[in-house]
Structure formats: C-alpha cells, structure tokens
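Left out: one protein chain. Kept in place: all the others.
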Amino acid sequence: MDIRKLQNKVIEFRDKRDWAQYHNPKDLAISISLEASELLEIFQWKDARQVEALKADLVSRQRVKEELGDVLIYALTLAREFDFDPTDIILDKMQINNKKYPVKKVKGKSEQ
Amino acid sequence: MDIRKLQNKVIEFRDKRDWAQYHNPKDLAISISLEASELLEIFQWKDARQVEALKADLVSRQRVKEELGDVLIYALTLAREFDFDPTDIILDKMQINNKKYPVKKVKGKSEQ
Amino acid sequence: MDIRKLQNKVIEFRDKRDWAQYHNPKDLAISISLEASELLEIFQWKDARQVEALKADLVSRQRVKEELGDVLIYALTLAREFDFDPTDIILDKMQINNKKYPVKKVKGKSEQ
Partner (left out) sequence: MDIRKLQNKVIEFRDKRDWAQYHNPKDLAISISLEASELLEIFQWKDARQVEALKADLVSRQRVKEELGDVLIYALTLAREFDFDPTDIILDKMQINNKKYPVKKVKGKSEQ
C-alpha cells in the first residue's frame, strides 16, 4: 500500500479517538523510543545463534511484528505533525546516506 | 510510493554496500533504538511552547526529518530480515489496537 | 553507604546466581537502556503539571524508585566489567563537565 495512504489510516485512527491533543512531537518521540526498547528487549541476553533462531519462532516473530508496528505507527504520526511526506523522508535520507557512504568507500565495512 | 517499493530500495542500497552481514536482528533493533534517541534529543529540555516552536524552525525540521528517516529505514530493514510485509505490519497492528482501544472507551483519554 | 561497597553487593548478588556468563558489556548496555525506558515510560504523555504531581503520588514514586534501582544496578555491574571504580567514574566526569560548562558561561542556560 502507498505509505501516504497508510499514514492517512494511522491519523484517521488517531483522530477518531481524539488523541491529537496528546500527540505533541516530544511525547511522540518518547513513544518511538519506548517502542524501540520493547522491540530491543526481545533480543536482550540472546547470543548470535539464539538471535538467528528467533526468526523461526512464531511467538517471537509475532512480538517483533507488533513492536515494529508500534515504531512505524508513531513515526508516521510524528511525520504528520511536521507535515513531512513519508516517501520524501525515506528517499531524501537515502540520498544523504548515498553521499555519506559511497559504495566504493564502504563496501563490506560496517557503517560505524 | 508503495511502502514495499520503498523497502526494496532500502534493501538494494544495503546490498550494494554488502552490509547484510552486519544486519542481524539484534543490531538492527539496537540501531532503531539509537536513532530514536537521536530524534528524542532534539526535544530534550524543551517545554511545551518551545516544542511547538520547533515545528516552524527550519534547522530543527531538517534534523527531525533525517532522524525519522533513519528510524524508518532501519525498521524496514529489520522487517525484511523477518520477511514481514510492511503494509501487513501496520494494518495488523492497527487492528490489534482497534480491539484494545475501542473508540467508545478511550475517546479523548490518553492511551496510557 | 560507600558506592564501592554497594557495587560489591550487586556483584555478589549476581555471582550467587551465576549470571556473569550473560553479563557481557553489550547486553549490560542494552539492559541499562531498557531500564531507562521503563523509567521514562512513567512520564509518557504527562504535561508539566502532571509530572510535578507524580512526586507526591505513592505508586508513581515506588515505580520511579524501582526503575532507578535497575539503572543503577546495571550501571554498577557494567563498571565492574571494565574494572572502573564508581567514585572515579562520577568525579572524573564531573571534572570534564566542569571544563565543558564553566559556571560563568552557562549559568542559568540549559546544557544543550
């Protein structure tokens, strides 16, 4: 589905509940961070082999999917508060990254 | 743009750099969390009035847009590691939220 | 109590449970971050007046105390993994901050 249409659905869901009043950018940024932590918690104390095994575990897969959903939903909501088009957000950042990390220079090396 | 097509572009960018080897789910979840913190840092120590003013500040807008870009890019990458369709991730989570937060029960009240 | 003695108690608790095997620095850093998020969650969606009111709310006070406990316990554990004396950690960072933020320059201004 078009990401703008997904964003519209997220905002419609929000507005039906009259939640825009709570959705100031600071609390939305807090919320993205909290949901990212709930996602990370799934991998806490897991070594490389265990992390790989999670990919085939149905319960873990569902948790990862739901927490990713929360991160994406809050990110699209914050984007709307700033009137950013989500397609622009992603493509423009990829263009910046393309200059920052030219293939010739970074191929096979970690981003850091 | 279709969110699946955006995800494909993100993965293509990654694979050109041979970065899949670093992109295990645990480090991707760490990365989403770190980028969410860089986003949150923009609002640190700001009161409600200052947060609102950031929406009209060009430098802050650009920072918010770039950090949102990083969060979305890593989220789409992690989704691919689990073979989740990003449209499903969002619509399925909205369906769960719809049951958890029925309009009649939560209208006008904070999610918490 | 001396912070070094507190750290010794934390490590003794850990070693009785044979948990050192899980306490690699990366997962300890993840754990500090996750506990910091659980602490932050207490303040999510709260405006300035509500945040102030939490200081007098017994249930919230207990949650804040417990989450601060988790942050401190994991921080002291990670310090031990690097053989840092916790007193040095704090006093040395304050010395760095003292040079970075001289009173004359920053008095009354936010750190940012």
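Note that the chains take the letters A, B and C in the order they are written out, and that residue 1 is the start of every chain.
Criterion: a contact is a pair of C-beta atoms (placed from the backbone, for glycine too) under 8 Å apart; a residue touches a chain by one contact, two chains touch by 3 or more.
These numbers were taken from a predicted model, which means no experiment stands behind them.
Enquirer: Touching the missing chain, which residues of subunit C?
Expert: For subunit C, the residues touching the absent chain are 1-3, 6, 9-10, 13, 16-19, 21-22, 24-26, 29-30, 32-33, 36-37, 39-40, 42-43, 46, 48, 51-52, 54-55, 61, 64-66, 68-73, 75-76, 78-79, 81-82, 84, 86-94, 96-98, 101, 103, 106-108, 110-111.
Enquirer: Given the full complex, what residues of subunit B touch the hidden partner chain?
Expert: Contacting residues on subunit B, toward the hidden partner: 22, 27, 30-31, 33-34, 37-38, 40-41, 43-45.
Enquirer: Extract the touching residues of subunit A with respect to the undisplayed chain.
Expert: 30, 33, 44-45, 47-48, 110-112
In this section, only the chains that are shown with their structure count from here on.
Enquirer: Where the centres are mean C-alpha positions, what is the separation of subunit A from subunit B, in Å?
Expert: Chain centroid spacing, subunit A to subunit B, equals 2 Å.
Enquirer: What residues in subunit C touch two or more of the other chains?
Expert: Within subunit C, residues 30, 33, 44-45 contact more than one other chain.
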